[in-house]
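A short worksheet on the structure shown next.
The complex appears here without one of its protein chains, the remainder shown in place.
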Amino acid sequence: MNESKQYRDVSRRQALIVVGAGGLAAAGLTLLPQAASADAAAVDAAIKGLIGGKTPQAGRITLDLPQIAENGNTVPITVEVDSPMTEQDYCKAVHIFADKNPQPGVASINFTPACGKAKASTRMRLAKTQNVVAVAEMSDGSVYTAKAEVKVTIGGCGG
Amino acid sequence: MRRIALAAVAASGLTVMLAGTALTDETNWGAYEVGDKRSGYTYAAAETRSIQDDDFENPAMLWVDTGQELWDTVEGEAGKACASCHDDAAVSMAEVGAIYPVYYEPRGKLINIEQRINLCRTENMKAKAWKWESRELLSMTAFVRNQARGRPVAVKIDGPAAPFYEKGKEFYYQRRGQLDMACKSCHEDNAGNMIRANLLSQGQSNGFPTYRLKWQKVGSLHRRFRGCNSQVRATPYKAGSDEYVNLELFLADRGRGLPVETPAVRN
Partner (left out) sequence: MAKPKPRVKVPKTAAKGEVLEIKTLITHKMESGQRKDKKTGEKIPQKIINKFVCAFNGKEVFSADWHPAISANPFMSFYAVATESGTFEFTWTDDDGSVYSKTAQLTVE
């Protein structure tokens, strides 16, 4: 399995070289045409709206995302927050943002202690290469954040 | 040879690039590789492969589920469901997905699975044929072919099927469109190379109907043919046309031995 990963990485890196900046814009266009993109400031504002004046700290969140998405229509994401998930101490929610999508909000995931584990996966649309930001709210009021970049190449051809 | 093919492609205004490392790839792909034949699975990104690997992550299974429901649904003037005549699909349809298209005597030509399903609807159920690319026809085709998942593709190309196979082969190697390219130009001469941002595969048909991330849904092999024809700016044929059914037989034989993967997930 390791071997196959290596193989993919090599060929996908080359895909990027061919695509270049113009190709990336084109990918954004086919996916979400005519839309202005959000930006880091909009994401910050959205985060503030959710958590108020608190300052998010780094740590406790594991973000599993492809470095390069084969197709921006369907980018798998898994978030996991390090938490005992007891009535006294649990992760309440994880909010996911994409800073260069037309709207930065992707999803808010709400956990309860009955989950046993603060881990969830879904799939999202990314208009272009950008940062994906996760913000976790804990039951004690503390807030954590993590960020990862996903490169998006053109999706598909013909069809 | 390769260099010549590449030059031709570049001249037609498409960017092709050698991914040399991909060509010397030594990965063991298990059932997805038979001799020098490789399923599109082996060219897909790890994330895309893992969506296909789990029936509860593969969204195409939603179409298979719908096919199962339709299998048991009575429709048409004869008051029958598929199950009335064919009982358990796991038994009666175990092979179909691996051996179609077949020569069909009453029509004197080949028919594929979609056409066989619609024959049963119109003749055996006295129900309306399903439209090509409709949710119903895609779901039933995916359901029927899924029963053969894992079986090696083993179509018949001799006897009365032979002349149709030859026509399909001719189609495959014929250059067409403004870009003057044949299927071969991309899927034989350049499998493993990049075209625009796409990694070209061998263009195998063993996973159809397929969930394409680009389509954001399940689509038929003939929809894929239309896309590949349009890419070289050739006028596509109609889904279900004799040309495409003949081509389907040639492609199946070209991928002989690869396992039926339906429903596959591809970029």
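Note that the chains take the letters A and B in the order they are written out, and that residue 1 is the start of every chain.
The rule is simple: a residue touches a chain if its C-beta (ideal position, glycine included) is under 8 Å from a C-beta of that chain, and two chains touch if they have at least 3 such contacts.
If you're wondering where the values come from, they're calculated on a predicted model, not measured in any experiment.
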Among B:E33, B:E57 or B:E75, the residue in touch with the chain that has been omitted: B:E57
Residue of B:E33, B:D65 or B:E188 in touch with the missing chain, whole complex considered: B:D65
Selected from A:L65, A:M124 or A:V152 as touching the chain missing from the view: A:M124
Given A:I109, A:A134 or A:V152, the one touching the chain that is not displayed: A:I109
Option touching the unshown chain, where B:K80, B:R116, B:R135 or B:R176 are the choices: B:R135
Sites on subunit B contacted by the missing partner chain, in the whole complex: 54, 56-57, 59, 61-63, 65-66, 135, 216-217
Hidden partner interface residues of subunit A, rising order: 32-35, 73-75, 98, 101-103, 105-112, 114-117, 119-126
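Basically, only the chains that are shown with their structure count from here on.
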Between subunit B and subunit A, distance of the C-alpha-averaged centres to the nearest whole Å: 33
Residues of subunit A touching subunit B in the complex: 3-5, 7-8, 10-12, 14-15, 17-19, 23, 27, 66, 68-71, 73-76, 153-159
Subunit A contact footprint on subunit B (complex, rising order): 15, 17, 19, 21-22, 25-29, 44-48, 50-51, 194-199, 212-216, 219, 223-224, 226-228, 230-231, 267
